[in-house]
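All protein chains but one are shown at their positions in the complex.
And then subunit A:
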Amino acid sequence: MSSAIELHINGQLLRVTPGTSVAAALYLAGDGSSRTAVGGQRRAPLCGMGICQECRVTIDGQRRLACQTPCTAGMQVESQP
């Protein structure tokens, strides 16, 4: 697919179609989880609409909501720790 967007999730290269959200990309790249809660459990996107705050990831060094952020070329997404 020539129009595919390339980004990195935890250092791994992923290709997605334009318009894919980072939350969707997390599922395409692995188990879909976004972060580790203060108690140590992994958490994943829940509401998909910017309310629950469960989908927080670090994108290019800034904390962002994965469900509210479209993938763009060259993005570095970190879901760890």
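One rule holds in what follows: a contact is a pair of C-beta atoms (placed from the backbone, for glycine too) under 8 Å apart; a residue touches a chain by one contact, two chains touch by 3 or more; residues count from 1.
What we mean here is this: contacts and distances are computed from a predicted model.
Hidden from the displayed complex is a chain whose UniProt protein name, among "Radical SAM-linked protein", "FAD dependent oxidoreductase domain-containing protein", "Ferrous iron transport protein B" or "Carbon-monoxide dehydrogenase medium subunit", is "FAD dependent oxidoreductase domain-containing protein".
Per the touch definition above, the residue from A:13, A:38 or A:73 contacting the chain not shown is A:38.
Taking the complete complex into account, residues 38, 53, 56, 62-65 of subunit A touch the chain not shown.
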